[in-house]
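All protein chains of the complex are present and in place, except for one that has been dropped.
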Amino acid sequence: MAGMELLSDQGFRIDGRKPCELRRIQSKLGVFGKPDGSAYVEQGNTKVLAAVYGPHEPRGNIVKLQDKVVINCQFSMATFSTGERKRRPRGDRKSMELSMHLQQTFEAAIMTELYPQSQIDIYVEVLQSDGGNYCTSVNAATLALIDAGIPMKDYVCACSASYLDDTPMVDINYLEESSGGTELIVSILPKSEQIVFLSSNSRLHEDCLNKVLDMAIKGCKDVYLCLDETVREHMTQVSASFSAD
Amino acid sequence: MAEILMSEAERTFILHGIQDNVRSDGRGCEDYRPIELETEVVSNANGSARVRLANSDVLVGVKGELGKPSLDTPEHGRLEFFVDCSANATPDFEGRGGEDLALEISSMLARAYDCPSCLDTQALGIIKREQCWVLYVDILILECGGNLFDAVAIAVKAALGNTKLPVITVRKDENDETELEISDDPYDCERIKILNAPCIVTLSKVGNQHIVDASLQEESCCLSRLMVAVTENGTITASKTSGSGSLNPESIIDMLESGKRAGTLLNKTLHAKLLEEEVKVGTKKKTMGFLT
Partner (left out) sequence: MPTEECIRIPGERICRTDKGLVAGRGTYECNGQIYSSVAGMQLKSDKDGKVHIEVQREMKQNVLPEIGMIVTAKVTNVNPRQCKCAIISVETTSLSDPFRGVIRSEDVRSTERDKVEMYKCFKPGDVILARVLSLGDAQSYILTTAENELGVVIALSESGATMVPISWNEMQCPATYAKEYRKVAKVQSDHITQNG
């Protein structure tokens, strides 16, 4: 396509970023009153709300686990969130897969053994989507879990990366995602640098994997710094309002 | 809807307060709680609005798509309402849990807007019997804090008012086939006239009185409600009772009157606010969304 160069000769991407730059991240804790924890994260034009309920008695047909908490995730996307209108907000194959991925990610981070026989719900709602749905959802859910005070080993930060013209690119947007190139998604526990979730689409030469992975992990750490700033700011505000009482 | 625990004493307190026209949060019987409104919050939609009525939070996105007009109104476009109750609001909405409420809200909206005078659907027609605009009005319920219907209707009206549809020119080419040309200039757009669009006012009967904009606590004290869709000049385009109780005819007449009063005022305030938003959007305002 003419004029649709994903990486210009000058080394800039389609939205003007350098290959190693993240999109702007803005976030907020405690958006709603009803859930035990909630958070809102914007990464560029991708906007996600997350809510956490629990721990509470398992509901419906969920089977209790004797030794750890059940983590129940639901991923849904607003019907107006994508360029083309979505028919259903959830229940399609892609959302189901993402729900499962989220569950897998957070089972690794939450200290599940502390709450046997109970359940924690994580609900993620994508309000506007511009690539990186999984990553933004993970970041929003992490903040919501922190807001709910659920013990976690560490933050979970997720970031994507791609590879084009011998250059690894971090935090890819919708256009870069849908161009058919490689997409590598990583979630890590930033302190211990453990990878809790990894998935990749399309083929990538083995020799390049390391470069792309490094780029994604670097992205995760940058995301972590942004989230950490929000949490600390929120905590300072909260403790200030408590000591004022 | 979300259930809350309330003791008998709280219930009595609320009941007695309403009888004296003082509600537990200090409002009178026909007062609304503070409403926050922001338009143009979702850039992927043609129009969008977010309304926060006390603790009820609603996000509406309007997307225009080209479709075929329905057979009985070949020259008109149409509106499709879709409500999604997000599990963020309450875990009961998980999976298909919110569908009953969603259906109730979307059918009420469809009836409220199903009136030729409140929205000019003919302006949405493009080619008779061939092409028209179908406006998908998608409503996302993010938090339930009482009086959902009113909040939804305000957000829908604001989002429709915010909707910008690209101008379409119909042309005939040499083979006499019609050709649609969609303008790609974002400033070359058509707006929808919403001056006569309705707002929904829910009146809850509590004791012998009726109140507008019931909070969750007040909703749990009230057995029957009357919902009316009112336009700015006081026309009622739809009404419906709900709840497990019954109402006598005189009180329905009274409630319709208060509904008209409250609805007219609500519409006026909304129009003023939308105008204000429009000016702000013109001067490149920063979208705050959920960050405020």
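For clarity, chains are labelled A and B in written order, and residue numbers in each chain start from 1.
We adopt the following convention: a residue touches a chain if its C-beta (ideal position, glycine included) is under 8 Å from a C-beta of that chain, and two chains touch if they have at least 3 such contacts.
None of these values were measured; they are calculated from a predicted model.
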What chains on display are touched by the one that is not shown? A
Among A:60, A:91 or A:149, choose the residue that contacts the chain missing from this document, as touch is defined above. A:149
Given A:22, A:169, A:212 or A:231, the correct residue touching the omitted chain is A:231
Residue among A:55, A:89 or A:168 touching the omitted chain: A:55
What residues on chain A make contact with the chain left out of this view? 36, 54-57, 63-64, 66, 111, 115-118, 146, 148-155, 189-192, 228, 231-232, 235-236, 238-239, 242
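Everything that follows uses one rule, which is that only the chains that are shown with their structure count from here on.
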In their complex, what parts of chain A are in touch with chain B? 26, 28, 31-35, 38, 40, 42, 45, 47, 49-51, 53, 59, 72, 74, 76, 78-83, 85, 89, 91, 121, 123, 125, 127-130
Which bits of chain B are touching chain A when the two form their complex? 2, 41-45, 48, 55, 57, 59, 61-63, 65, 82, 84, 86-91, 94-95, 136, 138, 140, 142-145, 289-291
